[in-house]
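A single structure is presented below for examination.
The other protein chains are all here in position, but one chain of the complex has been omitted.
What follows is chain A.
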Amino acid sequence: MTDLTDTRAEVRSARTSARKAGRTGAALAPYLQAAPMALVFLIFFVLPLAATIAVSFWQYTQYSIEPAFTAQNYGDVFYGCLANLPSLCTTFLTYISTLKFCLIVWATTLTIGFTIAYFLAFHVRTLKVQVICFLLCTIPFWTSIVIRMISWIPLLGRNGLVNQTLMGMGVIDSPLEGLLYSDFAVILALTHLYTLFMVVPIFNSLMRIDRSLIEAARDAGASDLQTLRHVIVPLAKPGILIGSIFVVTVVMGDFLTIGIMGGQQIASVGKVIQTQMQFLQFPLAAANAVILLAAVLAAVWALLRLVDIRKEL
């Protein structure tokens, strides 16, 4: 017995010393592995963000920008907003318009994305077919955003495919005007772009649901709709949340899609910032960007309050 205990102690001490020898190298390894990504983040994300926040407090004139500390830019953004209530100022109107697109696109991408993810997860039986369907969903991403935007014109334009077809069928007499360069066009394009961002995380959540849970629900007398509402949707929450964060953040900052599909006639916060940059009003643009960032962070925070993501993952 003593022999055995001794041997064990020896083995243990040998192991400990081996661990000590390799410790310095081993302790450094994870930091080295994380370093490249951390550097990229630091240089291309943290620094520009800090610069933006700093510049938002600078002074500017028509031909110069001066380092200073002034809240004037923020005051300009909200100029007249409180004084003129209840009539809304441009900034509020712009934010409301952007939020409107955000909500509508969130609703459409969620509905379509959940439906596609549900189909892929529960109706497509083999992994091979699932992968093929996924690739089909990514086809729009094989070309650049500009080409995708321009491609809508021959489809939705005044003499586009849709109008010609409808007129050919005799459904309408004159071309529909609202197809292109309208709210509808913006929502259509954004939905088309971002539905995949909903599909992927929701699909991932759905695949992790134990199939016997669905049988158990059926066994307990739940209809298909009840199973969806009481079992599948609650368990898909993490995926819905991640997809929602993607879509909300991307749509809130969008200026390209809203610009092109809205015929440069629809205001969005991103568009405002872009215009101010064109006029070299960098501090004003920076102040707008910081406010937008705060709004997006507030939206993400609200979403995270709905689902405890750490618990769900």
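The rule is simple: a contact is a pair of C-beta atoms (placed from the backbone, for glycine too) under 8 Å apart; a residue touches a chain by one contact, two chains touch by 3 or more; residues count from 1.
Going forward, contacts and distances are computed from a predicted model.
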Notebook entry, point to check: One chain is missing here; what is its name in UniProt, given the choices "Dihydroorotase", "Spermidine/putrescine ABC transporter ATPase", "Geranylgeranyl reductase" or "Molybdate transport system substrate-binding protein"?
Noted result: "Spermidine/putrescine ABC transporter ATPase"
Note to self: Looking at the full complex, which residue from A:I96, A:I172 or A:L213 touches the chain that isn't shown here?
What the structure shows: A:L213
Margin query: Using the touch definition from the top, which of A:M149, A:L235 or A:V300 touches the missing chain?
Written below: A:L235
Note to self: Using the touch definition from the top, which of A:N84, A:T138, A:Q226 or A:Q264 touches the missing chain?
What the structure shows: A:Q226
Checklist line | Hidden partner chain, residues of chain A it touches | finding: 210, 212-213, 215-223, 226, 230-231, 234-235
